[in-house]
Every structure is written in structure tokens, then in C-alpha cells.
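One chain of protein is taken out of this complex; the other chains stay put.
And then subunit A:
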Amino acid sequence: MSSQIAGLLQLLALIGALALAYRPLGDYMARVYSSQKHYAPERWIYRAIGADPAVEMHWPAYLRGVLAFSAVSVLFLYGLQRLQGGMPGSLGFVSIDPDQAFNTAASFVANTNWQSYYGEQAMGHVVQTGGLAVQNFVSAAVGIAVAVALVRGFARSRTGELGNFWADLVRGVVRILLPLAVIGALVLVACGVIQNFAGIHEVGQFTGGTQQWNGGAVASQEVIKELGTNGGGYFNANSAHPFENPTPFSNLFEIFLILLIPFALTRTFGRMVGSLRQGYAILATMGIIWIAFTALMMWTEFAGRGPAFEVAGGAMEGKETRFGIGASSIFAVATTLTSTGAVNSFHSSYTGFGGGITMLGMQLGEIAPGGVGSGLYGMLIMAIIAVFIAGLMVGRTPEYLGKKIGTREIKLAACYILVTPALVLCFTAAAMALPTPADSMTNSGAHGFSEILYAYTSGANNNGSAFAGLNADTQWFNSTIGIAMLLGRFLPMVFVLALAGSLTEQKPVPETAGTLRTDKPLYAGLLVGTIVIITGLTYFPALALGPLAEGLAA
């Protein structure tokens, strides 16, 4: 069997597995966020928090909950890293410098997991399991909570109530992420992912001498890193490291975990708004983009164009033998079309066009299927823009799911889609204009520019992967990417929750013959077009200077 066919079969197997999990998980999540019941352990948690989970919140209160919890998380994680040197269980690693500690704290709370440190050379057990892995859970749960609040905005009328943030947060962790993580972690250990609390120790080598190994609770962190679309590797090489991703099966399983919740949330959405077909339209849009990107990626990587690859006889630089080109391409697309940013192969050493596809995936806003929660709310914003554009064409006030898209709604949606491009392009321009940031590049020319464009694209869109030749551990990059990650995560959430609040106050408008049917293939096509055009116009000039220039020269 050729590698190309094996790659396609792996993609098909993945689609099959996701399809099997889609209904049960999507319906289960809809029940979780609609249920009135509180389990005993949950009640105990609410008592500890001092929150009444039955209290309905209007959007400002919901937002205050999100921001308060996230602010405390940033401070806590910053403190934990600053104090690492004095804590037991830190493998002898010193405290992290202020700029890097800020960057890392912002990164993990913002569900980005950009890493300017070397995992195995900087972070001990306490910071990894007690700090970073915890944010892998809770930042994911915050994302899902905000998405669910927006869905309630469509589903409810004339209340202004969006649910209770604390209840959504706790349920997301306790009822969804934890049970899946427990199962997934054991599957990964069975494949060979390590799970221990050993210190740094010497292991004998074949020709004599020793290798120095780190122990670590890797499997328990690896699973939530993928499941919560976080992406911060325990080791520097992330999911390319054999201790994080030892076999071709563990590799497919990790890709499955990345895509599982973001796709299933479209079912949850359909359930909660009372029309499964609306969920399928969103699912179809996400699926088309995902499959098209994966096909393009496989094509360009198997073709392997580029001077050094032509000497080598294939684009294997930065790729692992056990995965090969096919499984690496599938992973690269899944990780950049979601907000994950884990890598099983190094994007900087992809072909020029391959690198461009990873960047474009993030620039779409990570909505196909996107991060947990953030993918769904990002796609729903695009859905609103699409009905607005359709409304302009026929001269009708647009509606979506029985809610009028008026001036206020479209302003909020427009603000949402402007945030990340503004952050990406302004910071990239600033970095290129200043004299020192360019010193961090490993490659020169178009690819050097791509390294910096990639860094801000990844940060502002909360992805976290990198063209890792860039030495990002400088005060400039630590601070600016840190700011980009926080603004890129929380400003859009402000607009989403404000939008949800405004929608839930409306009374529903009855469907008429003139209403655009948003559960039909025509609309899904319109939505794909809207996404591609908006992103294309925003980023085309920047992409032309980087990956397109590189790809066309090869």
C-alpha cells in the first residue's frame, strides 16, 4: 500500500470514529448544560466556591465571572512559576523569569499554550501537573461555557438570562472533561505514554554511557492537552516526542481527541436550539473546510517541493518515521483548524504551501471545528455575518434562528471578527519595523517573516503552535505575544456574551416565506464562502509576503 492511500485511510478512520461519537457525546453535553440536577460532589464544590448554581445570570454578571476566574488563574499560575525554585517536587528547576512567567500564565489561561520555554528543562512536577494541566481543564471549560451561553442566547427569549457561569464551569470539568480524560489517559499509557513521578534519572545506553530522563505525569496531561484543544507539550518536542505520542495508533487517537468535542458541540447546539438540522448545517460547514484543508496539506507534503526536500527525496525534515507524511499532515491541519497547537511534526519544516495552510487555518479564526467552545461561538459569529450579507443582497432585515440581526448584533459580530486580525497584523508589523525582534529568526527571507507572522497568528488566535525556529524567549516576544493571547481570548468573549445578552432579550420572530433557511446546503455554501472571503481579504497581503512567496519560489 502506498503512503498516500494509507494517509487517506487514516483520515477515513478518523471521520468514522468521530461520526460514531458525534450523537452520544453531543446529546450528552446538551443534557449536561440543560440539567437542573446537581450531583453531591458538585454541590460540595459550589459550597466551597460560595456560589448558588441556580441563580440565572445576565450577560454582564456572566462575563464578570469569566473574567474574575481567569484573572485569578493568571495570577496563580504566574505565582506558581515564580516560586518554583523554592518548592519541593520541582526537579531542581529554578523559578521562571518574570517575562516568561507572564507569557506562560497568559498562554495557558487563554487556552493558547504557546510555550517559550523547554518543558523538560524548565518546569517541574508541581508547575506541570498542579498549574499547567489544571488550566488545560479549566480554560477549556470556560470556552465551552461561553459557547453554551451564546447558544442559550438563541434558544431563550425575553429573559436576558444566560445561565450560571459557576455551574457551567464546574459541570464542564466534572461531567465532560474529567471522565473523558480518565479513559483517554489510560488508553495513552497502554500505548506507551509515560505516567510517573520519577525525578531526573540516568538510564543505560546500548554503547555504554547513559541517557538522562525526566519522569512526569505525561499521559494525564497529554490527554487533556488534546481533548481541551490546549496543545502545550510536556516536552519541548510536544506530540512528536515518543513519550507523548509513541505509536501510529496513539497519534490517530490524539487527533480524535482534538476534534471530538468541537465537532460534537454542533450537535449540542442543534439540540439546545431545538433544531438538529441547524447543527448539521454548522457541522457540514466545519467538515468541508477541515477535509479540504487536510486534502490540500497531504497533496503539498507528499509532493514535497522545496530545494532541500528535492535533495533529500521527500519532506521528512521535522517528521517522525512512525507517522510519516500522511499522519503528520492530518495532525497539522487538525491542530491549526482547532485552537490546539500541539504538533507531531514541525510546521516550520513543512513545504512553503504546507506552512501557509497551517497559518491560514488559524487565520480563519479556528472555527473548523475550532477550539472547544471557541470554535462553536466563532462559527456562530460567522453564521451571523453570512445571514447579514445574504440580507443585504435581498434587502431584508436578516434573521438567524428566529432572532433579528439588528444594528447592535451586527456591530458586536463585526467587533469580534476585527479583534484577532488587528492584533496579528499590528504586532507583526511592529516586530518587523523594530530592529531587534528579527534577531530571533532561524531562517531568513520569506520564511523568516513567516516565523514572526506565525507567532502572532498563533498567539492572537489562541493556537499555540509555532514556526519554532523563532527564539521567542525574549522580553519583546514574551510580552507582546502574552498581550496578544489575553486580548485575543477575552475581548472576543466580551462581544460574544454581549451578543448573547442582546439575543436572549429579544422575542422570536416567526419564520416566513422570505426567511433565509439556515439549515440548507445553500446556506452552508454561503457560510464557507463568507469565511474564505473575509479571511482571504484580511490576510492575503501578509500571506503573500511569507508562505506564498516561499511556495511559489520552490
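Side notes on the structure shown:
Rule of thumb we're sticking to: contacts are C-beta pairs under 8 Å (C-beta built on N, C-alpha and C of every residue); 3 or more make two chains touch, one makes a residue touch a chain; residues count from 1.
The rule is short, and it goes like this: contacts and distances are computed from a predicted model.
Among the names given as "Potassium-transporting ATPase KdpC subunit", "FAD:protein FMN transferase", "Acyl-CoA dehydrogenase" or "Zn-ribbon domain-containing OB-fold protein", UniProt records the absent chain under the name "Potassium-transporting ATPase KdpC subunit".
Note on the undisplayed chain: of the listed residues A:S95, A:S157, A:S275 or A:N471, the one touching it is A:N471. Note that of A:G231, A:G306 or A:G341, the residue touching the chain absent from this view is A:G306. Touching the chain that is not shown, out of A:V182, A:L392 or A:L434: A:V182 (per the contact rule at the top). One of A:A30, A:A110, A:M123 or A:V138 touches the chain omitted from the figure, and that residue is A:V138.
In the full complex, subunit A touches the hidden chain at residues 1, 3, 5-6, 9-10, 13, 45, 48-51, 64-65, 68-73, 76, 118, 120-121, 129-131, 133-134, 137-138, 166, 169-170, 173-174, 178, 181-182, 185-186, 189-198, 203-207, 209-215, 217, 219-221, 224, 235-237, 240-243, 246-249, 251-252, 304-324, 326-327, 343-346, 348-349, 351-352, 355, 442-443, 445-447, 450, 467-469, 471, 550, 553-554.
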